[in-house]
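Removed from the display is one protein chain of the complex; every other protein chain stays in position.
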Amino acid sequence: MTRVELCTAPFDPYADLRRFQRSRGLDRGACGATAVFVGSMRDFNEGESVAELFLEHYPGMTERCLEEIVAGTLADTGAEDARVVHRVGPILPGEDIVLVAAFSSHRAEAFAACRAIIEALKRDAPFWKREKGPAGERWVSCNTGDK
Amino acid sequence: MTRVELCTAPFDPYADLRRFQRSRGLDRGACGATAVFVGSMRDFNEGESVAELFLEHYPGMTERCLEEIVAGTLADTGAEDARVVHRVGPILPGEDIVLVAAFSSHRAEAFAACRAIIEALKRDAPFWKREKGPAGERWVSCNTGDK
Amino acid sequence: MIRILFFAGLAETLGRREVDLDYPGQVDVAGVWDRVVGAPRPDRLRCARNQVHCDFGAAVQDGDEVAFFPPVTGG
Partner (left out) sequence: MIRILFFAGLAETLGRREVDLDYPGQVDVAGVWDRVVGAPRPDRLRCARNQVHCDFGAAVQDGDEVAFFPPVTGG
């Protein structure tokens, strides 16, 4: 499996993570620490309820950007490997939007890599959220710094 | 499900996490951020290969200590909920030893809670590892500060 | 020729997602915007050249792909 994947249908982040570990040989006792972040669709944002989300992206640039973020983070942190899966297209409340998993021998590197990847993804990866709520549709205007 | 659980047999941390989310109503779109740490048995430690691990604990105090760590961390970080599962007894290479998962509306709190719980667990929870390797058995002497 | 892409709210506002521009000779990303949109650049507009984030002063070559978009909101 490749490190980065976009998917258009609901996915199970934890099943994905297991498959990735197996396919990359990370489950054979060499990497003791796995740090994972899963971002899911909330049913509210800025005080308004949200019924549906649409995730637009920039095909080509998105994958390239995520691959660069992962490669750069692994080099910076010394973590062994990492996996990023991100939904695109329509998303319903409670569905998972993003998985970031980082694998390392030690937990400090795994946590650092996982956190750095999600922060860089939120800052740079070309995705845009449009929310559908009771008051109609609106584009989410920006990602908060560290929420 | 309770927040803290010790288990004597191999467990699937990600299946556990899903069951916990469902049982606590965390999967209904209120908590957008899940941060997870999984610690697995490595097949080496301090340069020596390890064939088997035995995890001793202090029944009663271990559970109490973990519950206090979780409650204190949720109060400190503002995260919504957390789950800790820890193996006791004999463990083979590649098996998972510990799951820490923290749930929150925002990722900063989820990461902070997950990290704080695993650090406090490593510092205070009464578990002791004995390793079985080619040179016989030895007690692990101490947990490293932030590895 | 330069291929120009717009995304998200910006594409909706402009009413188009994709435009081709005959290569006009020496031009930067800001110049591409001016030629194709002709209105002031919105606050917080971001751009990419050949699928890599860049500044508005980045030089554009014949055959490049230039994209304009609002702040990203993934994750």
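By written order: A, B and C. Residues from 1 in each chain.
Just so we're on the same page, contacts are C-beta pairs under 8 Å (C-beta built on N, C-alpha and C of every residue); 3 or more make two chains touch, one makes a residue touch a chain.
Since the structure is predicted, the reported quantities are computational estimates derived from the model, not experimental observations.
By the touch rule given at the top, the unshown chain touches B in the complete complex.
For the chain missing from the display, the contacting residue among B:L17, B:V98 or B:C114 is B:V98, taking the whole complex into account. The missing chain lies against chain B, touching residues 39, 55-58, 60-61, 64-65, 86, 97-98, 118, 121-130, 139-143.
To be clear about the criterion, only the chains that are shown with their structure count from here on.
Ranking every chain by how far its Cα centroid lies from the centroid of chain C, the top place goes to B. Rounded to whole angstrom, the centroid-to-centroid distance between chain A and chain C, based on C-alpha atoms, equals 26 Å.
Averaged C-alpha coordinates put the centre of chain A at 23 Å from the centre of chain B. The mean-CA centres of chain B and chain C are about 48 angstrom from one another, to the nearest whole unit. Residue positions of chain C with contacts to 2 or more other chains are absent. In chain A, the residues touching two or more other chains are 39, 118.
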